[in-house]
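For this view, one protein chain was removed and the others were kept in their places.
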Amino acid sequence: MSVTEPKTQPKRPSGFWSYANPVKFLALSERILPTLWWLSVICLAVGLIWGFFFTPDDFRQGSTVKIIYLHVPSALMAINAWFMMLVASLIWIVRRHHVSALAAKAAAPVGVVMTLIALVTGAIWGQPMWGTWWAWDPRLTSFLILFLFYLGYIALWEAIEDPDTAADLTSVLCLVGSVFAVLSRYAVNFWNQGLHQGASLSLDKEENVADVFYFPLLVAIAGFVLLFLALVLYRTGTEIRLRRTRALLAREARL
Amino acid sequence: MSLAVTDLCVARGGVPVLTGISFDLAAGQVLILRGPNGSGKTTLLRTLAGLQPPLSGQIEGAEDQIAYAAHSDGLKSMLSVDENLTFWAQVFGRKDIDAAIEAFRLGELRRRLAGTLSAGQKRRLGLARLLVTGRPIWMLDEPTVSLDVDAVAMFARAVRAHLAQGGAALIATHIDLGLDDAQVLDVGPFRASPEDLAGASDEAFL
Amino acid sequence: MKALLARDLALALRAGGGFGLGLAFFLIVTVLVPLSVGPQSELLARIAPGLLWLGALLACLLSLDRLLALDWEDGTLDLLATSPLPLEAALSVKALAHWITTGLPLVLAAPVLGVLLNLPAPGFFWLVISLLLGTPALSVIGSFGAALTVGVKRGGLLMSLLVLPLYVPTLIFGAEVARRGAVGMETQTPLLMLAGITLGVIAIMPFASAAALRVNLR
Partner (left out) sequence: MPDLGKYADAVLSSYAASLVLLSLLVAITLYQGRKARRALEAVERKGNDRG
């Protein structure tokens, strides 16, 4: 009665979704990670060195304009990392691919560091520009709130022992958090208007920066994107290994 | 009213504990679950009650039919016996609690706060809760813990009365309840082998 | 649903139910503020709307861990999940009970505490209105945090970490209404935003909370 019938091998998904299999994912990431590391280092080095040494000063902001090569890419990645976590959480909820949930977990600390860099460089830039380390500028405030969201997300992952429960709960939090993060963004915009004028100098000048600043900035952004990808791939691999270790130990305990 | 379970596989913490469980439970029948601690009886009951999804297999006829009673009775110590029972009756869309009070001889305790009851009295109150739900299938996880001999007999009578009215019961217990026509399901042979991980969350990583 | 509401209210009012703790906390915080920032009445009048909002928010937060934890420990949530009452409804009712026992007293106490902080006369009306509109959202968002962390032992601190960022939009618009009202500015826009948030949250949040609770009950 207790004999289980021999199961027919379930059809393996092919194409993109086949990389949702942890083993295949690990093999793939092993193959492309070295290239990715090198590319990101090269792009970062080129972009930052170009920006730091070979671009002129801005006529209003002076040499502080060089900070945009760090600030803009990290701010972009801070938001994109959360967006990537949102997509990964949705994939986990809908298709229940473990790699997806672990990728979201792996991306969170990277997002935190990106947010932190954006905040720190923003504050340092604001010091000479606004005469104060911290102004409750809507953008800076939004990033501070995003930072809090990241902390909560990571804390929830850490607090729950069962990996599937943790993946489910953090996914729900990520979804709800995304809605509230957008709401907060609007709320903060509204809130600061009422108090004082917006900053006379905006930190994000992508739209109207001159080409001299624009091209090294693009290279730096590419570097940050590649570094983010490399870090997330590598960290996802780490999470998969930890999870596999756990599964093996659990099986051993049952034998 | 009947419960049909086909080739059910249940998991605890992402690991299968019982597989290939099949049984039918018709009106008037009682099924006793036996098996050592940790064999998955509680997990099976929780799955049947709809608290957790099965890994595979079908459960038919469980929807809105089950009154579940676990180790903790969901009693509030700052509410009286009456209030506790009335609350659960209302949640299940019913009013009458007298029959339940009667069956578990709680009449003298009606005004007492549940927090002041002894462990056995609390347990009786928890079991009386089953009666007020009006649900046909009782699923009981070790219902006789902290009950004395008299109270166990009281409980057995309540089960028999429930069966006589066309109810059914699924009871995980170690002791003999003295129910004559009880079928027994030993979960031991259904324990999942450590290698069998079909559908478990660990499967993808092994 | 009525039964659950009545039970939660009765439990909150009886001994050990914790009713009034939030209120006491609100009072103490309000008393401590002048002690920490100084007694100048102009300064207090200026910061009073925001402080009262923050105090109410924290008082609300503090009482959240009772929202589900007690029912979790004694198995009530298991039994509720197997009852005909959908978890979404059960959680909405529990949030409502939380609001009646915590939020509503805060709203009623706020004008009294406003006197202590020298709140300008036109501000009282708007303070009460904004709290009346905003505190339900705090309770509902809080029930989501409670549902997420109900399975975590000593999850109170974690819950604060999760819930406080979610409180940001409500706090901003709510305090903005009170602040603008106190200085006689128009309050319509933030008031509408606050009402929108509260309504949206009441409509949608119970589904997220129930999803989280189901995961925890597994």
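Residue numbering begins at 1 within each chain, and the chains themselves are lettered A, B and C in the order written.
The working rule: contacts are C-beta pairs under 8 Å (C-beta built on N, C-alpha and C of every residue); 3 or more make two chains touch, one makes a residue touch a chain.
None of these values were measured; they are calculated from a predicted model.
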Chains shown that the absent chain touches, full complex: A
Given A:L28, A:V113 or A:V212, the one touching the chain that is not displayed: A:V113
Of A:W92, A:W125, A:W191 or A:F213, the residue in touch with the unshown chain: A:W125
Residue touching the undisplayed chain, where the options are A:S18, A:T35, A:T132 or A:T238: A:T238
Residue numbers in chain A that touch the chain omitted from display: 48, 52-54, 57, 62-64, 66-67, 70-71, 74, 109-110, 113, 116-117, 120-121, 124-125, 127-128, 227, 231, 234-235, 237-239, 241-242, 244-245, 248-249, 252
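Here, only the chains that are shown with their structure count from here on.
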Smallest count of steps, each to a touching chain, taking chain B to chain C: 1
A-C compared against A-B, more contacting pairs: A-C
Chain at maximum distance from chain C, centres defined as averaged CA atoms: B
Mean-CA-position distance for chain C and chain A (Å): 31
Length of the line joining the C-alpha centres of chain A and chain B, rounded to whole Å: 47
Footprint of chain A on chain C - complex, ascending: 144, 148-149, 151-152, 155, 158, 161-162, 164-166, 168-169, 172-173, 176, 180, 189-190, 193, 197, 205, 208, 211-212, 215-216, 218
Complex contacts: residues of chain B adjacent to chain C: 49-53, 64, 66-76, 78-79, 83, 86-88, 90-93, 129, 133
Chain B to chain A touching residues, read off their complex: 13-15, 19-20, 189-191, 194-198, 201-202, 204-206
